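What you see is the complex with one protein chain gone and the rest in place.
Labels A and B are assigned to the chains in the order they are written; within every chain, residues are numbered from 1.
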Amino acid sequence: MSNLDFSKNDSSFSSNLRFLSVLFTGFFLGIIFTKTIGREILILFTTSNLIPGIILAVIFTGAIISAIVSLKKEESRDVVLLYVNLFVVGLVFLMLPHIIEGNDMTLKLSNVLGFGIAFRVNALTLYMLIIASLLWFMVTLYSHSYMNKKEKSGGRFYFWFMVAYGGAMGAIMADSLITMFLFFEIMYISCYFLVAHSATPEAIKAGYRYIFMGVVGGLSMLLAVIILHVNTGTFDLMSMSNYIVLSSDGTGRMLLVALIFMLIGFSIKTAIFPLHFWLPGAHSSAPAPASAILSGLIIKVYVFSLIKFLYVGLGLEIVQFLRLPEFLPYLASVGMIAGSVFALRQKELKKMLAYSTVAQVGYMILGIGLSNPLGISATLFHILTHMITKSALFLCAGAMYYHTGKKDIGDYKGIACKMPVTMGIFTLAALSMIGIPGLVGFMSKWYLSIAAIDAGMPYFVIVLLISSFLNAMYYLPIIINAFLIEPEDGQTCFLRDPIPNNMLFPLVGLGIGLIFFGIFPKMVVSIFQMGITFM
Amino acid sequence: MELIKELLDHINYVGSATLFVIGLYTVLTHSNLLKKVIGINIMETSIFLFFVSIGYISGGITPIIIPGSEDIIYVNPLPSTLILTGIVVALSITAYSLSLIMRLYKEYGTLDMDKIMELRSDGQDE
Partner (left out) sequence: MNSIHYPIIIMLLFLIVGVSNPVIKKKFDNIEKSILMSTFFVAIALAFYTFLYVNIEGPFFYNFGNWGRKFGIEFAIDGFSSLLSLLILILSAIIVWYSFRDIGHEMDDENFISYYTIVFLLIFSMLGITFSNDLFNIYVFMEILSLTSCGIISIKHKRVNFLASFRYLILNTLGSLSFFFGIALLYMVTGHLNIVEMNIAIQEVWQVTPTNILLATGFMFIGLAIKSALFPMHVWLPDAHSSAPSPSSALLSGLVVKVYIFTMAKIVFNVLGKEISQALDIDLFLSIFAAISMIMGSIFAIAQKDIKRMLAYSSVAQIGYMFLGIGIATELGLAAGFFHIFSHALMKSALFLSAGAIIYKKDLRDISRFDGLGYELPISMSVFTIAALGMIGIPGIVGFMSKFYLAEAVILAGKPYYVVVILLSSFLNAVYYLPIIISAFIKKDPDREKILEIDDIPRSMYTSMIIIGFCMILFGMFPNLLMNTIINVVPTFIN
């Protein structure tokens, strides 16, 4: 493996070849594994409940190995990480055949944390796992050159990057409240180190805001978890709703308090308007790959967990008792509009994208708040949409910063001439945000609108349209300036972007995803019909 | 009258409580290090007095068994023996605190706690 070190000259063709060879070696190893060891063992393995545990073990060991390797040699660390990521992707896909048949995988570790932690993989969880592992793989591929050139202390970054990965995967698979809480805390601590990585004054300030909001959110969740455990005697999400009786006696009131604190915790973590103020600074001051992860996935993990908690853990009755459908959509709408309005005023590209995330989280919360199956599936689809779109946008922003070293929107005039592919992907993603048919963003707006009409609240369609219009107001000027204005220094244009291929591949991959899922959304939606059995 | 009689009957308890308070007052209010140690000693003595007087039975004799005699009342010997241990402990504490006071006097040139604290807050330490 050591002869595969990344050469200093990143844009050289040989290094790209090496990257490709890494990819293909992994692929062939997988095929050889399947062919030689035999199908039986493979089937035995793929149906075994251990895979969730193995995934987490691989990720956390990978984090520790990467930290050790990076003490010795920074270059070989990235190769190791790439292999680890590839291996995790492979493991996730190994579960696919078994899950598609409609089975669940459950893993209980009954001694951990005193009460035991539990994981469950079903169709929906696997969907999230696939999204997460693919995104992490692409971002790892991308971040190698970016981190080498733009940031220092890569060892620390990759360690926490992998720990955050483990936290996210664990939280997705979590089947009990305490498991969820454990991985939430792992995620927020590790993401802090990603947020404040560049150690500029703004990053540190944003980091303080992030981590103290995280602590407050975590503690209010902890309070809720404790009260729920004491009064229901279980952490299990599946059976929790049987024990929750919101009567007006002492216990009922305690449970109500618990649920309120849980929701406060969730609204901090998912940045529901008015508790969103930590998000823009945190997501924009992180290095670009980390921003892509934070905006593209981490926030979705919280949204996904919120769905799990509300509809698997509590059940529709309690959700309606709490009157969530009556105020959650309105909060979401305010968030959608306000996020976009704030985004309009930003000068820095990444900050603008981060405010746009606030707005997009509103879409997902709207879907949850509608509390009908269509709304949930629209939210789940929007998770995919926003993952592809926002990480593409952040990675493009990172690529532009990588090339120009500038961060402000005003500096990117005429950049399409120099970075046609990057700007092309950016445009696709922006158009998807605005909601041009044929791109994935249009489909999620379509589903959300149908859900809103189905829930008897058609006025939210208008909010969606206003939000789309606002999106257009801040995305279109960037595209127009990039394509139509001549570059100031009058340099010649390129056909191929002056960035290394390992940065370009993820961008192209995401771009293909934008179009592919825009044209064939049914491929994903069919999974939801399998998964949303709880409604 | 009842009260006075009650007090007189338990004069040893009253005495030890008074001594305890005097000692505590000395420790807490006096800034002289030596006086603090004296206060500690007064407190210790008060407790010894209290302890021994618990064991005292009026009319009792020294607890040495006289063979053959059944109905003699002895004084409870246990508190007295405990107090012997207590005195040893008190002595060692006094010795240690006196040696510390010597050191402090050498270092600060005063025995006054307030002055020492002043010197400390002037930042002359370290």
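Just so we're on the same page, contacts are C-beta pairs under 8 Å (C-beta built on N, C-alpha and C of every residue); 3 or more make two chains touch, one makes a residue touch a chain.
Everything numeric here is computed off the predicted structure, so don't read it as measured data.
J.: Considering the full assembly, with which of the depicted chains is the omitted chain in contact?
T.: Among the chains that are shown, those touched by the missing chain are A, B.
J.: May I ask which residue of A:29, A:65 or A:222 touches the chain that does not appear here?
T.: That would be A:222, which touches the missing chain.
J.: For the chain left out of this view, which of A:193, A:309, A:394 or A:460 touches it?
T.: Final answer for the missing-chain contact: A:193.
J.: Residue by residue, what part of chain B touches the chain that was omitted?
T.: Chain B touches the missing chain through residues 20, 24, 27, 33, 36, 40, 43-44, 47, 50-51, 54, 78-79, 82, 85-86, 89, 92-93, 96-97, 100-101, 103-104, 107-108, 116, 120, 125-126.
J.: Against the chain that's been left off, what residues of chain A make contact? List them.
T.: 71, 111-114, 152-153, 155-156, 178, 181-182, 185-186, 189, 193, 196-197, 199, 204, 207-208, 211-212, 215-216, 219-220, 222-223, 226-227, 229-230, 254
Operating definition for what follows: only the chains that are shown with their structure count from here on.
J.: So, what's the distance in Å between the C-alpha centres of chain B and chain A?
T.: 70
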